[in-house]
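And then subunit A:
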Amino acid sequence: MMVRISAWLTVGMVAAVIAVPAKADIAIGAVVPLSGASATQGEDQRRGIELAVDEINAAGGVLGQPLKVIVEDSGGRPPSALDAAKKLVAVDKVPAVIGEYSSGITLPIGQYLVQEGKLHVNIGSSSNKIRDIGPTAFSVIGLEAVSSKFSAEDVAAQGWKNIVIVGPNNAYGHGMAEGFKTEFEKLGGKVVSTLLYTEGQTSYRRELQQAAQYKPDAFIYSAYGKDGALINREAFELGVNKTPWYAIYFSMCTADSKPEYVVGQYGMDLNYIGPDGKSYEEAYKKKYGADFKTSFSGYGYDAVKIFAAAANKAGSVEPQAVKAALIEVGKDYPGATGTITFDAERQRSYQPYLKLKKTETGMDVR
Partner candidate 1 sequence: MAETVLDARALRKSFGAHLVLDDVDLAVEAGSIVGLLGPNGSGKSTLLNVLTGFLAADGGQVSLRGSSVGALPPSSIARLGLVRTFQLPRMPSRMSVREVLLAANRAQGGLFDALVGRPTDTARTDDLLEQLKLAPVADQPASAISGGQKKLLSIAAALANRPSVLCLDEPTAGVHPSLREHIVAMLKRANAGGVTLLIVEHDMGFVRNLCRRCVVLDRGKLIADCPPRELTEHPRVVEAYLGRKVARPVVEVPA
Partner candidate 2 sequence: MIPIIIDIVLRTGDIALAAVALSAGYSLVKFPNIALMQYATVGPFLAYLFASWGAPLVAAALAACIAVGLIAVLLNITVFDRLLKSGSAIAMIGSLAAGMLFTAALLVTAGPDSRHFDFPVEAPLNVFGSPVTGPQLLAVAISLAAFVLLAALLFLTDIGRCMRATATNPDLARATGIDARLVVRVIIFLSGVLAALGGIGIAVKGELNILMGQDLMLPVFAAAILGGLGNPMGAIFGALVIATAETLAATLNFGPLIGKAFLFIPANYITAASFLILVLALLFRPHGLFVNEVKRV
């Protein structure tokens, strides 16, 4: 019995491996969460990747060959993400893998890729621990330190002294809250409370009422679309929105909210108005018939584009050559998410953000 099952498994596995079409294309890999709790962000990352591939191939591909990105689902599970990364490296023999979204997954797959001498490009995780992954790891998204400094300065400039931080109880939220607190207290402000909510709840009234009891000068919050919509709605319903709200990544926080609920909110967001940004936004709207779902699609797009540029420059897709070229290309590279410049540890050193305020008639750039 056992022997028979094992035999069939082997046959199945071999068959599946043989069935993978021979690759004439240049292929790189991507691991994103297409199922599980972060599927919305993962899908948006995939869209960005897809748009970049379309655009690159329409313009002649990489090194004269069509580019292909093999997108694998991590399921939000570290073991599955590692399955996917190992499959991309060992079977598809890709020179580079981009992804993931959650820091808890990006770290192990990044470390694995570095061990294998492959390139890793982080497109969604902002934990400062990403910095230590290793010599062939890059980030096209600014890590916490970058965005926290910006938003803390912006908040302090509004004259708010006592603030409450509201964020999701996950790796992103923890990092955001921690980073913001450090930077804000350096500027003399005080974080009176940090409220990390469990994602995906059907109501946040209780959390909002707890936060309101502190009577802060402002709430600093960050939330993914679906949670953000509910939080904004309930803050409006409870009248908690009479205190100023400041959104970290404005579009992500308010994507699904009705404008009435978020009028008067302050915030910061990624700058899409780089040379490449406007056309990217339009391409996205054209292909998917909607505004960005989250702030994350642009990083997927930029990662693929910058890889293609570096490969073309290096004249090869061999990881070490592309790495060297990436460092060269990554000096004032005009990305959809703004100018990309890598620091000495290959992390995005600066990110231009917008300072925003929502008004009755639209969005003001402050």
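Picked so that all candidates are chains of the complex that A comes from, given by their letters.
For this structure, a couple of remarks:
Note that contacts are C-beta pairs under 8 Å (C-beta built on N, C-alpha and C of every residue); 3 or more make two chains touch, one makes a residue touch a chain; residues count from 1.
Predicted model, so just to flag it, every value in this text is computed and none were measured.
Touch between subunit A and the candidates 1 or 2 in this complex is found for 2 only. Taken together, the subunit A residues at the contact with candidate 2 in this complex read 35, 37, 39-40, 43, 169, 192-193, 195-198, 200-203, 205-207, 209-210, 213-214, 225-226, 229-230, 233-234, 236-239, 256, 258, 260-261, 293.
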